[in-house]
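A protein chain is absent from this complex, but the other protein chains hold their places.
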Amino acid sequence: MNNDGMREYIVSLLNKNLRLDGRSLLEYRKPIKIELNVSKNAEGSARVIIGETEVIAGVKLTVGTPFPDTPNEGVLIVGVELLPLSSPEFESGPPGVEATEIARIVDRGIRESGMIDVEKLVIKKGELVWMIFLDIYTVNDAGNLIDASALAAVAALKNSVLPKLNGDKVVFGEHTKEKLPLKRLAITCTLSKINDKILLDVNEKEEDVIDSRLTVAISEKNNIHALQKGGNKGLTIEDIDAMIDIAQEKTKELRKLLG
Amino acid sequence: MVYSKRFDGRKLDQPREMEAKVGIIKRADGSAYFRIGKTIAIAAAYGPRELYPGFLQNPETGILRCNYDMMSFSVTDRKRPGPSRRSVEIGLVTQNALLPAIDLSAYPNTVVDIFIQIIQADAGTRCAGISAAAMALADAGIPMKDLVAAISVGKVGDKIVLDLDKEEEDFEEGSTDIPVAIMPRNGEISLLQLDGDLDKEELLQALKLAKKGCEEIYKLQRISLKEKYGGSKDE
Partner (left out) sequence: MSELKVKDKEIVVPGEVLAEGMDYLPSYGVFREQDKIIAMHLGLISISGRVIKLIPLSGRYIPKKEDIVIGKIADIGFSGWRVDIGWAFEANLGLKDATSEFIEKRADLTQYYDFGEIIAAQISHISGSKIIDLTMKGPGLRKLKGGKLIEVSSSKVPRVIGKQGSMVNLIKEKTNCKIVVGQNGKIWISGVSSESESLATNAIYKIQHESHLDGLTDRIKEFLEKGEKNGI
């Protein structure tokens, strides 16, 4: 925790409903950009920019044996790397706690909402299924990597096609026009709390001083499919109620951008 | 054995289309994007900054540390995340390609870190990384005696060509790949690797071609660096 007066300053602004960059408390940074197909060797890819935060997600598909407890379902594996090039605070090395949390949050939102039609990913029941490797890389960390990563993940999956199959082997480098079968789109929104104020889309300075946060994954029917509370202070039920309301509303904005 | 027409129709001494942009990563001290054909690299420079652990510090000069990696989906056959022997080697040769161009003697005990990521790969990735890294270093204000430009040359079939793409690299009837990095002002070569099969005359011919290719990259690097500050009029 830094003692350079930044938290005091942010709080003094929040008490007047102001933020460092002039936004209102529940406003996304602009621009929010979603670019598809940014990496052509991937089966699907997307770049998401929220303000100055930038992440790139890509999907590679291969075939393999299903997990023993789900013999008739395709496999999804989500990875996140907090690249050292994206922030002076990230070091080289295998994914640490922060990267792992983001990967698991993104995974949960996709999995629990039933976004991917995993039964359609079966090639030979119990023997051969499609395996989806979804990897997300941070390019510039200006706060709220969770929402940027989740949005990039969904956009990349939506952009994905199946590679060509030759018997039971993938023909690398050749794509079909068949899209990855998706049933619904789960959109993720993180709300943060500083003292008694709830904020949407924190930048890196705000993120440093939050008390707690709640990440919510929501599908088209407005149901909640994943929750993750972060930060080391508590949240009241009123907080959670309010945050979910905000998330349900704000995810509509992001859903529109996905088209 | 005869390679009469290049797969993508280019002339033997014609590089692929290039694109560059400086300052793309705001949190870095310096950064750049470089694309040649379908190969896309981004690089960030951080420093001079603290170097831990202390025993790595050099009391005579700052050191340069280069890290190269590829996004898992940048290649057709997915690359498993994590450092491979190949990426470790490329980090080293990249460092050696950039070191002769920079001067960190004024910053003893510190480190300048370069991080290169390949977003999309179609051969020539280490060269694209070096060209991007040189711009990132300049963007970070690091004292440099010169920029560094890098491109691949080689022999595909029976022809010496500039800037091989993946199809040429994989040419079944024989392909020699030669990544080269050059400091433009005095033409000194700071990166040279080769794998394949060719005689000395062919190699010298290839190096001449590399010089030509690097001159084009250098032109683009200059424009992109100056463009960030709104000042490029004479190119």
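Chains: A and B, in written order; residue numbering restarts at 1 for each.
Here is the rule we go by: contacts are C-beta pairs under 8 Å (C-beta built on N, C-alpha and C of every residue); 3 or more make two chains touch, one makes a residue touch a chain.
Quantities reported herein were computed from a predicted structural model and do not represent experimental measurements.
Considering the intact complex, the chain excluded from display touches A, B. Residue-wise, the contact with the chain that is not shown comes from B:L147, picked out of B:I40, B:L147 or B:L164. For chain A, the residues touching the absent chain in the complete assembly are 3-6, 8-9, 12-13, 16, 18, 22.
What chain B contributes to its contact with the hidden chain is residues 29-30, 47-51, 59, 62, 101, 103, 106-110, 138-147, 183-185, 221-222, 225-226, 229-232.
Heads up, the rule we're going with is that only the chains that are shown with their structure count from here on.
Chain A and chain B, compared by their mean Cα positions, are separated by 32 Å.
Interface residues of chain B facing chain A in the complex, by the touch rule stated above, are 24-28, 31, 38, 40, 42-44, 46, 49, 67, 71-78, 81-82, 113, 115-117, 119-122. The residues of chain A lying in touch with chain B in their complex are 38-43, 45, 52, 54, 56, 58-60, 62, 79, 81, 83-88, 92, 94, 133, 135, 137, 139-142, 172-173, 204.
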